[in-house]
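The other protein chains are all here in position, but one chain of the complex has been omitted.
Our next item is subunit A:
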Amino acid sequence: MNAIFFIARREFAAFFATPIAYVFIAIFLILSGIFTFFVGDFYERSQADLTPFFNYHPWLYLFLVPAIAMRSWAEERRSGTIELLMTLPVTSVQVTLGKFFAAWLVLLLALLLTFPIWWTVNYLGEPDNGIILAAYTGSWLMAGAFLAISMCMSALTKNQVIAFVLAILVCFLFVVSGSGIVLDAFEKWAAPGVLDTIASFSFLNHFDTMAKGVLALNDILFFMVVIGIWLYAGLLIIEQKKAV
């Protein structure tokens, strides 16, 4: 248990020892601002909520989370520190969780730093802050799912760029699996049950209700299961590489 904490603390500090975390947070804040105020018609809607802000989160995460996660394993492999880490008396589970929590915390920090947007909407009107809090929670949970996928991809290679591209690809599949294009493509030949199954994997579908401030148990469970499965997959890859 302690080991998870020490590993997470080291990882978290490493994000800030290099410009990575700062760059990530800056880009996240700038893009959320642009999407919310310019692309998302925040003012024109003249509604006191943050729906435009949250609606773009899946697309922001699609590129930014793989960028944060690409080094997690790949860099350890490239620099050889993985050998150091995995010969300390800690399990791969502890290391995986430590790495995950550290990066997830950076994502939380980035989300929290969007508070000026929340402040603006409170200044301009009287939004339901419970709904906003729920949407923030949902967004963070979804970010965790992106993160677990991206970390798993990072475990596959020692090349960060490859890890980044793979992560975007897989995340993209999860984002769009519920969208019209994909479902149309399957509609012609797949059974309706299959279609529903594909759609049910979609991050967009599950996040949609959350972005509106409804934290349904099945959406929460969905993201938690996705996180669990992908962390486990990453773990299997790490264990598998020991045996080559």
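Definition applied: a residue touches a chain if its C-beta (ideal position, glycine included) is under 8 Å from a C-beta of that chain, and two chains touch if they have at least 3 such contacts; residues count from 1.
Basically, contacts and distances are computed from a predicted model.
Visitor: Have a look at "Alpha-ketoacid dehydrogenase subunit beta", "Cytochrome c oxidase subunit 1", "ABC transporter ATP-binding protein" or "Acetolactate synthase" and point out the UniProt protein name belonging to the hidden chain.
Guide: Options "Alpha-ketoacid dehydrogenase subunit beta", "Cytochrome c oxidase subunit 1", "ABC transporter ATP-binding protein" or "Acetolactate synthase" narrow down to "ABC transporter ATP-binding protein" for the missing chain.
Visitor: By the contact criterion defined above, which parts of subunit A meet the unshown chain? Give residue numbers in ascending order.
Guide: 2-3, 6-7, 10, 13-14, 17-18, 79-81, 83-84, 86-91, 242-244
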